[in-house]
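Every protein chain but one is kept in place in this view of the complex.
Going by the order they are written in, the chains are A, B and C; count residues from 1 in each one.
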Amino acid sequence: MTLSKDQMAARVARDIAHGAYVNLGIGQPTLVADHLGAESGVVLHTENGMLNMGRAAVGDEVDQDLVNAGKIPVVEPPGAAYFHSADSFAMMRGSHLDVCVLGAFQVSAAGDLANWHTEAPDAIPAVGGAMDLAIGAKSVFVMMTLFAKDGTAKLVPECTYPLTGVGCVSRVYTDLAVFELGGGTDGRDVAVVETFGTSYDELAQRLAVPLRRAHDRG
Amino acid sequence: MTLSKDQMAARVARDIAHGAYVNLGIGQPTLVADHLGAESGVVLHTENGMLNMGRAAVGDEVDQDLVNAGKIPVVEPPGAAYFHSADSFAMMRGSHLDVCVLGAFQVSAAGDLANWHTEAPDAIPAVGGAMDLAIGAKSVFVMMTLFAKDGTAKLVPECTYPLTGVGCVSRVYTDLAVFELGGGTDGRDVAVVETFGTSYDELAQRLAVPLRRAHDRG
Amino acid sequence: MTTICDSAAAAVAGIEDGATVLIGGFGLAGMPIRLIDALIDQGATDLTVVSNNAGNGDTGLAALLAKGRVRKMICSFPRQSDSHVFDGLYREGRIELELVPQGNLAERMRAAGAGIGAFFCPTGVGTPLAEGKETREIDGRTYVLEYPIKGDVALIGGHRADRMGNVVYRKTARNFGPVMATAAATTIVQVREVVEVGELDPEAVVTPGIYVDRVVAV
Partner (left out) sequence: MTTICDSAAAAVAGIEDGATVLIGGFGLAGMPIRLIDALIDQGATDLTVVSNNAGNGDTGLAALLAKGRVRKMICSFPRQSDSHVFDGLYREGRIELELVPQGNLAERMRAAGAGIGAFFCPTGVGTPLAEGKETREIDGRTYVLEYPIKGDVALIGGHRADRMGNVVYRKTARNFGPVMATAAATTIVQVREVVEVGELDPEAVVTPGIYVDRVVAV
């Protein structure tokens, strides 16, 4: 069975170490938080200036001074800390976060990420913290469907959309498979870690990137 | 009458505007604080991380966690703020302080400052915040005796001691006169603002720098 | 010296046509709505506005844009669900846009406030936003040279201020405020409450009064 968004989020959460400091990009990656309970020891960072960010606020908890990077009201758990934007991005740029989970339009075999701009004729470009997130964390995980609605693959030999970061993605979590990037002698070797409702051979046929099985460490 | 150290400090204080943010270098410049009462509205900065620094602590007020840049215990008046060293020097380097008062071995006619190292054979070099202070404040005042104990002038055509900062001093307060630097078309014009127990002509004779009277604005 | 103003109108007096105005806030959190409203009434035009977003809905920054007062936006994330005012102006070619990654926006203003001439930053390397910029490899990593962003004026939304201008923020409304306060020639802060000197904890002051020119309680 292919994975639902929620199952993808659970699969990402499984690979996040106990006690890690993690930034979840806006959109689908936010769902990963639902699978990181208190027992995970994970501390969430939001780039608008908070560590140990809590869950979405409901009802009377909503406070316009307390929002996440998607401008959704959240709550403040015990042990939180606030800081300004320059300190927040210093934290990210300085490689202090263990994991960042991002959405993507495309990821290349070499780990290049494109997730900020489609170059559609009428699109207004907006980058936010995407480029900082892409190069900041120790590990950058991408969470996306493997194929776009028109059927084209989003894991590609080279990104055709404008890049967000170069060679920055280490793992790609999709509805059909989990991939590990950056292997091989040229750093362009894509390992299939796990498949869901499909097979390695089927993936090898549908994707234009060079694949290998994850256990083939050579 | 030539000025005592305390009178020099009072003379410097007279030129500090109401409400100014001021850093007083260690040693003699510290005396300026005695002439900046609450009515002056002056806020003192100490580069080890405090704004609105208070007077020296006495008796039970002494707290090892609360010292000035000379490592002398001080007190915390209402309205103080603490910050770390990078923020403190950002405040200085970013030209947010109005006035910095420093001691000096030599000051050149062009406003070069030498106050950190005599190059004596056995001297251990130590710079502390001197170079940051020299280039940071909007106005840098030097407070020193005009002549060294051996009779040599400390206001000189060119510094012979290693520099702390280039062209950074705007005013020099001494026991014999107050000088304003940086005038003239080449920025090497020294104006005598006021004399104490000496005369313009006598100074012109004893100093090797090109002098003019302060009111000769030409 | 910090001036406590009686009205938002008094606080924004004197902002000139053509000014670069830094406006705090991340979405609505920390947005100085009352100061922006006063700026609209004040009438300054041909402005360059630096802010993380480019206005939400029809009030605040969006209203300033709608009046045609802004020549250029420097921001990280103009496109939002409710950024129709900016979107319209941009599509009609009636406003310039300089898109800056969010962390670079913060760090470039921090550099302006801290007296840093330029800095080598890893964010955006290999992306369209670094095109034409100087790059350098340092210790095996490629960096882009980024320059400071200075403001003539900063408009900031704080939480409380004392009469010396020390400011504290609240939760994630802190965001860009503290950085912008350091980067502008004139910093204007709206707060919910002005308190007496001594009422703020000196350990918890985020923006010391040295950075604050005018405060208004709204």
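Criterion: contacts are C-beta pairs under 8 Å (C-beta built on N, C-alpha and C of every residue); 3 or more make two chains touch, one makes a residue touch a chain.
What you are looking at is a predicted structure, and each value in this text was computed from that prediction instead of being measured.
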Report summary line: Displayed chains that the missing one touches are A, B, C
**Report entry** Of A:A13, A:I26, A:V43 or A:M144, the one touching the omitted chain in the full complex
**Finding:** A:V43
Report task. Kindly state which of the options A:V32, A:A80 or A:A126 is in contact with the chain not pictured. Result -> A:A80
Report summary line: Sole touch to the unshown chain from C:P32, C:P101, C:G115 or C:P208: residue C:G115
Report summary line: Only one of B:A17, B:V127, B:A148 or B:A208 touches the unshown chain, namely B:V127
Query raised in the report: Which positions on chain B touch the chain that was left off?
Result: 46-50, 63-68, 71, 76, 82-86, 88-90, 92-93, 112, 117, 122-132, 135-136, 162-166
Report summary line: Residues on chain C facing the left-out chain by the touch rule are 107, 111, 114-122, 136, 138-139, 141, 143, 147, 168-171, 201-204, 206
Report summary line: Even though one chain is not shown, chain A touches it at residues 18-19, 21, 41, 43, 45, 51-52, 76, 78-83, 89-97, 136
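Methods note: only the chains that are shown with their structure count from here on.
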Query raised in the report: Taking chains as nodes and touches as edges, what kind of graph is this: line, ring, star, complete or other?
Result: line
Query raised in the report: Measuring centre to centre, with centres taken as mean CA positions, what chain is farthest from chain A?
Result: B
Query - By number of C-beta contact pairs, the top two chains - result: A-C
Requested in this report: Calculate how many whole Å lie between the centre of chain A and the centre of chain C, each centre taken as the average of the chain's C-alpha atoms.
Outcome: 29
Query raised in the report: Per the centroid of Cα atoms for each chain, what is the distance between chain B and chain C, given in Å?
Result: 34
Query raised in the report: So which bits of chain B are touching at least two other chains?
Result: none
Requested in this report: Pull out every residue in chain C that's touching 2 or more other chains.
Outcome: 110
